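Of the protein chains in this complex, one is absent; all others appear in place.
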């Protein structure tokens, strides 16, 4: 992957809702994307755990950028559907998401995300999801 | 449902991440919960649509409270897993989520959420999801 | 729907694996398909319940034909992915599946299936699933 594309991905990733949530980019390679989040109170649910929606958003967005590494800048990646399982409560203080494309179709991509809660340097797998996405030419997207 | 329970649910719903997102409660009945969101720029993704993560969070959280109407205050509802489909881009300016419990097991609950983008009073179904949840006694939850 | 199309669907439905399983067509309308199965020992799992795979197959196949009612004979419907929940064990002696298209996109279809176990005329909802399908021109399908 050319370096300017990596820089573009890192910048493009943190707009709108993902920027609002506070996700940061750790790694971008062909078919691979990794991000992290420093957990704040605003990310928690009523019992103090990281909200399932934060984890789903992180897993969806990171997997979308994993697929975005496989297309040219003329394309966008939209989520068709996803499924996510929650294994254990995530408490942080750090959350890491590792995504990879597992079926790199020309139009339909399938990616996986694994989410880890990190405490004292120990990673605990808290969630895993599968994401079906579609690559759409930017010019075909109308707001 | 006793009125104090409805008032409790409305207050309990908007803490942490859901409060941060800006969800509001529209309706709470036995097995049913409905919420809305006024769409701001912070809810959008790179193409200007409401982010899939906002919709997933709203659908997950609202369905969790639909199930929460079926248990006593001694229980909490945790998400085991969910699956969500995105039909059309959501642009707002208002998003409504309607959730209902479709299998009210004693321990395992399954709920559905339908998410609508509302513009000029016209509702468009943009997303639907199925959520598997588990009812856990509050005393068994350890942070 | 023209009558010859209904007759074609009924005949086309019961080939290969679905015929082997023994599914029968109850109803075909635009966006709707319903089937039934008389439960035999060969449909059960080790505990005597109808096997999850029988129910998944029935729910997938019936939803595929619900989508098939929306396209011309030049198209085929292939399953992209699905998710299914099991609510209660199904024991029969009759199983009914009711499917409908809930998002009728030109290329991507989303359908739902509800599966009922029927005993003494009483229907019990035992399973529900969501199916993402793609309409492909027959000429583009190569074995």
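By written order: A, B and C. Residues from 1 in each chain.
In this section, contacts are C-beta pairs under 8 Å (C-beta built on N, C-alpha and C of every residue); 3 or more make two chains touch, one makes a residue touch a chain.
Computed from a predicted model, the values in this text were never measured in an experiment.
> Looking beyond the chains shown, say which of B:108, B:125 or B:141 touches the absent one.
The missing chain is touched by B:108.
> Of the residues listed, B:34, B:60, B:81 or B:112, which one is in contact with the missing chain?
In the complete complex, the chain left out is touched by residue B:81.
> Going by the touch rule given at the top, which residues of chain B touch the chain that is not shown?
80-81, 83, 108, 110, 130, 132, 134
> Tell me which stretches of chain C touch the chain missing from the display.
12, 15-21, 41-49, 51-54, 56-58, 60-61, 64, 76, 78-86, 89, 91, 141, 143
> Could you pull out which residues of chain A are in touch with the chain that's been left out?
With respect to the unshown chain, the touching residues of chain A are 83, 85, 87-88, 102-103, 105, 110, 125, 128, 130, 132.
Going forward, only the chains that are shown with their structure count from here on.
> By CA centroid distance, what chain is farthest from chain A?
Chain centre farthest from chain A's centre: C.
> Any idea how many Å lie between the Cα centroids of chain A and chain C?
Chain A and chain C have C-alpha centres separated by 33 Å.
> Using CA atom averages as chain centres, what separation in Å is found between chain B and chain C?
29
> How far is the middle of chain A from the middle of chain B, if each middle is the mean of its Cα atoms, in Å?
It comes to 21 Å between the two C-alpha centres.
> Any chance you could list the residues of chain C touching two or more other chains?
83, 110, 130, 132
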